[in-house]
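Remarks on the structure that follows.
Shown here: the complex without one of its protein chains, the others still in place.
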Amino acid sequence: MVDVSSATRGDLRLTRITKTYGDFTAVDDLSLTIPEGSFFALLGPSGCGKTTTLRMIAGLEEPTVGSIHLGTTDITTKRPYQRPINTVFQNYALFPHLTIFENIAFGLRRRGIKDVDADVNKVLDLVELPHLAQRKPTQLSGGQQQRIALARAIVNRPALLLLDEPLGALDLKLRRQMQIELKWIQREVGLTFVHVTHDQEEAMTMADTIAVMNEGGIEQMGSPADLYDNPKTAFVANFLGQSNLIKGRIEGTDGDNLVVDLFGQKISMPKSRSHAVDSSIYAGIRPEKFRISLVGTPTRGNVLTGGHIEEVSYIGVSTQYQVAMPWGQELMVFEQNDDGVPPFDKGDQVVISWEPNFTFALRGDEDVEAGTEVAPDDLDEDE
Amino acid sequence: MSSILSKVKLPYLLLLPGFLFLFTFFILPIVNLAQTSTQTPIANGDTGQYEQTFRFANYIDAFIENREQFARSFIFAICATLLALAIAYPLAYAIAFKSGRFKNILLVLIIAPFFTSFLLRTVAWKQILGEEGFVVPPLRTLGIISESTTLTSTSFAVVIGMTYNFLPFMTLPLYASLERIDPRTMEASGDLYANGLTTFRRVTLPLSMPGVVAGTLLTFIPAAGDYVNAAILGNPNSKMLGNVIESRYFRIVDYPTAAALSFTLMAAILILVTLYIRKAGTEELV
Partner (left out) sequence: MTKVKDATIPTIPLQARLSRWFGRNLIRIYAVFGFTYLFIPVAYTFAFSFNDSGKSNLIWKGFTLDNWQNPCGAPEICTALGNSIKIGLLATIFSTILGTMIAFAIGRYAFKGRSTSNLLIFLPMATPEIVLGASLLSLFLVFQINPGFWPTVIAHVVFCVSFVVVTVKARIASLDPRLEQAAMDLYANEFQTFRRVTLPLVAPGIAAAALLAFSLSFDDFIITNFNSGTLTTFPKFVYVSAARGIPAQANVIGSAMFFLALAIVITGQLISKKTKVSK
């Protein structure tokens, strides 16, 4: 039996966790601290080890080496039912033979709580489904099942709530709505949420902190804005949104800025935003940070000349351009349709410009394709 | 119009030959058996000649005369069913959840013993449990059974034989219903503070009830009507109802009694099965 209310609270610490299955290393020497009360997301493509990590925290898998602490308690080898941790499973895993009420009461009863009515009803109110208490799970819609799965977990007031792709089975509109609701519920109940997802938008909408995982390790960790504005690797740059990565060379410094040569054109960027190790770099700029202007009109900030519009796609809120540059690369530019300026046409000779502060620099030996070839609908985790 | 008509008729056309056959060779014989069960011997007739006199007392006579064999049939069948369940459940569980890529091979292995004649296997048990087999001598040496105790020609051997014979009938439906369970529901149970035993009792077992019901029925029904195991592995004091029916037909040529016994057996099985399904159904079935 687990005393969820007081015993083990505090930060969750994973220390040098490795998990191997035969020859395959699912998680490779991972260390991580998840602060109490935060909404934490593990983000990555399928097979990156995020679900394995989650299952080790839940106790459904045991690390090959390494330890897991909750507060000061070592829970590495504790069985799932000995941990004050609950999970919202992918596809919910509601018990088909029990009513909604009994599904939610399941954990309370196992912990020896006799009077469960008040707690169950309270949490049913929280997820706004009190009228479904006596139904069976198969009679519920996907969105309702999702909320019941959440209710079944949080009714135990665990030290840690794990969410394994909880919204994957819902359609887009419902998913957006649930994202906002989940965030609200997390604030309401004040629990630590650890959310596993492959959907970068979902992670960015909900989480305070995101750890981007790739090939069993953490690529980068930080707030959504940090990760988006200043990615450290090509994988993060490409996996979170889109990036233009242009091969370049650091020519020198100018105060707090670096002077960078991009195929013969000089630009500048803050020193602090370079993650390069030598002078060979990739300069990265997000497509919406670029501005396009016709040749001859005034520009400011960094400028790249010699491009022409190759492709125009009208998206509604914005227009997406592909601009062919003299060195053979096509750059992606997103322009908001908010200034009444008529869009550019295919074949227009244009100049691209942007604020130097938006530039980031990656190591020159990076694989610029990393993180781009991920199928967004691929939900299956290899285990 | 004509295509609609043919669509309505088609299922009946497909059913016709099969149901005609089943009607002639299944329903009709059962009706005929019912008729036979109330006949009495023709006065001054030969052995085996009977006439219809609607003597329902045949049933009472047959039951009273053979109540021991009756009781034995059901007790043996229940024992064999429970034993088979105890052996088959973990087996089916292991195949469904713990066998990985060997799943198909293991399933073949479950049915593989079928491919050797069941009579040969029953006779093999007679030899295995016999005086020269490899079970009795070690047990004697260890003092677990006494010098005079034998394992063959006992009720114990009959139950073991039946358990063995119907084990695949128990295992396959259990496997089928266990395999349908989403393993995540069992993980969810562990996640919600249920230990292994509680998870089994509250989640796995209730969800596999359809398989338990199907498996126990598929074992119990043939076991209750069996007489081969009793004939090969038993003794005169472990005879089952099947043995009586068989000898009434072939040795004594007492068709009415045999028919009455067959009907009573069928009725008893039906009543038991109905009660059982109702009990299992209302409590646990999804």
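Chains: A and B, in written order; residue numbering restarts at 1 for each.
Here is the rule we go by: a residue touches a chain if its C-beta (ideal position, glycine included) is under 8 Å from a C-beta of that chain, and two chains touch if they have at least 3 such contacts.
Everything numeric here is computed off the predicted structure, so don't read it as measured data.
Contact with the chain that does not appear here is found for just one residue of B:I42, B:A71 or B:L119, B:L119.
Contact with the chain that does not appear here is found for just one residue of B:L15, B:I60, B:I252 or B:L275, B:L15. Taking the whole complex into account, chain A touches the unshown chain at residues 15-16, 18, 29-32, 62-63, 65-67, 76-77, 211, 217-218, 220-221.
Seen across the whole complex, the unshown chain contacts chain B at 8, 10-12, 14-15, 17-19, 21-22, 25-26, 28-30, 32-33, 36, 87-88, 90-91, 93-95, 98, 104, 106, 108-128, 130, 132, 164, 167-168, 196, 217, 221-222, 224-228, 231-232, 242, 245-246, 249, 255, 258-259, 262-263, 265-266, 269-270, 273.
By definition in this document, only the chains that are shown with their structure count from here on.
A straight line joining the Cα centres of chain A and chain B is 57 Å long.
Looking at the complex, you find that chain A touches chain B at residues 1-2, 58-60, 79-81, 85-87, 89-91, 93-97, 106-107, 110-111, 136, 152-153, 156. Across the complex, chain A is touched by residues 182, 184-185, 187-195, 198, 202-203, 206-207, 284, 286 of chain B.
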